[in-house]
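A single protein chain has been omitted; all remaining protein chains appear in their positions.
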Amino acid sequence: MTKMLTVDTNPIDCYLRVDRIPHIWCAACGIGPATGCFVRAIDRAGLNPDKVSVVSGIGCSGRVAGYIKLDSFHTTHGRALPFATGLKLANPELTVAVFSGDGDIAAIGGNHLIHSARRNIDMTVICINNFNYGMTGGQMGPTTPLDARSTTSPYGNYEYPFNLPYLVAASGATYVARWTVLHLRELERSIAEALTKPGFSFIEVLSPCPTVYGRLNKLPRGLDEMHSYQERSIIRDGADPRDVELSQSGPIVVGKFVDIERPTLWDCYQQILDRASKPKKR
Amino acid sequence: MVIAGDAGWYFFIIGSETNPINGQSGANMKLWRKPFDMVDKAPKPVKVHINIDRCKGCGYCAEFCPRGVLKMTDELSPKGYNMVKVVEESKCLGCGLCEAMCPEFGIYVTTEEKEEEPVTHA
Partner (left out) sequence: MPKDDVLCGEFFMNGDTACAEGAISAGCRFFAGYPITPATEVAERMSERLPQIGGVFIQMEDEIASMNAVLGASWAGVKAMTATSGPGFSLMMENIGLGVMLETPCVVANVQRAGPSTGLPTLVAQGDMMQARWGSHGHYEIIALVPDSPQEMFDLTVLAFNLSEQYRVPVLLMADEAVGHMSEKVVIPQINSKELVNRPRPKVAPEKYLPYDSRKGLVPPMAVAGEGYRFHVTGLTHDDRGYPVMTAEAQDKLIRRLVDKIRLNIKDITKYEEVKIDDAEVVVVSYGISARIARYAVQKAREEGIKAGLLRLITVWPFADDRIRKLASAVKAFLVPEINYGQMVREVERCVAGKAKVRLISHMGGGVHLPETILEAIREEAR
C-alpha cells in the first residue's frame, strides 16, 4: 500500500505572504480566486517568479500586491499603469502585471488605461470588476450597470457603464479577454497566455462583491452573484468587443475577444535607438 | 466506461449497476466487460484538507464541487464562521476546483504519489 502524501500547507502558500494571511477580503469575495488563478498562471506559463513584478492601485483589488510573494508595488489610486510603464521601460526583462479594480483602472486611471493600450506596452492588466468601489463602501463606478444601486446612486445608477473590452480593444490592446471568477480554469489559461504574449494584454475578471454591491442589488450572498454568473454567462471566443456590454440582467459574454499581433512599445523604441546612434549625415 | 479529461478539468467516471468501478455506481450504462485500463485509469485516492483558520464559510467549495464531496454545516469554526465539512471523500476525484475557487486559500486536495497542482518554481 503506497503511502499517502500529506502536505501540511496549501501548495499555493509558497507564493503568498503567509504572515499576512488571513487576508482582508470579505467572505465570498472573488479577488481570492482571481489571485490564485494568477499565481497558478505564472507556473503554467513557466515564468521565473523573480522577474515577475506586480503593480497595483488602490482598492480591494489593489491589495493583491500585498499578498503575493513577488516584487510588488502598491501605488496610488489609478496610477498603477504609468508606474508599471516606467518599471517595464527601465527593465524590459521584467514581466509586469498590473492588478487593480474597475474604478482604479477605468475611472481615475482611465486616461492611463487608454494610453497604455495605445502604446501597446508589454504588460498584463488584470482588472477585477466588481461593479463598484468596494473598499470605500460600495459607491458607483464607471462599470456599475445602469439602474444598479450603490451608496452614491441610491435611486439607481443613471450613467451608462463602460464596455471595458471595447474600450481597451479600440485603444489598441493586442489581447483582450473577459472571464468571471467562476471560469477558473479558463481564467488561469488566459492569464498564462497574456503573461507570455508580448504587448498590452487586458483581462477583465467579473467578481462578486457580496458585502456591498451584491447586498445593495438583491444578491446578498456571494453564491447568489455566482449563480447569476452561471446562468447568464456565455463563452464566445472571438466575439466582437462591441457586442459584449454588460447590464444588470442581460447576458454576460465571456471569452477571449482580441488576440492580435502588433509591435510593442519597446519594439518601436528599438528603432529609435538605432536611428539615434547613427552618425548624423553632414 | 470511463471518460477522462486532463488533470484540472472535470473528471467524470460513469460506472454501471452491474459493473461498479472502484465500488462506485453511477449512471445507468451496461458494460459488457471490464475496461482493460480500469486499474490504470482508476482515480487515485485523494485527501481533502480544510484549513479551519482560514475558512470564512462562503460555501463556494460545497456549492461548486462537481461530486458533492463537501457540505456546509451549522457548526462554527474557531473564528465563528460556518464550517464546511467533507462528507464523501471517496467521491473526490482531486479536480481541485474547490482549491481554485476558495477565496481564502483554505482548502486543497492532495493525491497519492504527487502533490496536487505541483508548484515548481517558488
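Odds and ends about this structure:
Here the chain labels run A and B in written order, and each chain numbers its own residues starting at 1.
Criterion: contacts are C-beta pairs under 8 Å (C-beta built on N, C-alpha and C of every residue); 3 or more make two chains touch, one makes a residue touch a chain.
Everything numeric here is computed off the predicted structure, so don't read it as measured data.
Shown chains touched by the hidden chain across the complete assembly: A.
Interface note: of A:Gly66, A:Gly156 or A:Pro263, the residue touching the hidden chain in the full complex is A:Gly66. The omitted chain makes contact with just one of the residues A:Trp25, A:Phe38, A:Phe83 or A:Tyr175: A:Phe83. With the whole complex as reference, residues 17, 19-20, 49-51, 53, 55, 65-66, 69-76, 79, 81-91, 93-94, 111-112, 115, 269, 272-273, 275-277, 279 of chain A touch the missing chain.
Please note the rule applied: only the chains that are shown with their structure count from here on.
Only residues 2-7, 10-16, 21-23, 25-33, 36-37, 40, 42-43, 47-49, 69, 181-182, 184-185, 188, 221-223, 226 of chain A touch chain B when the two sit together in their complex. Residues 8-9, 45, 47, 49, 51, 53-54, 56-60, 63-64, 81, 97, 99-108, 110-122 of chain B are the ones touching chain A in the complex.
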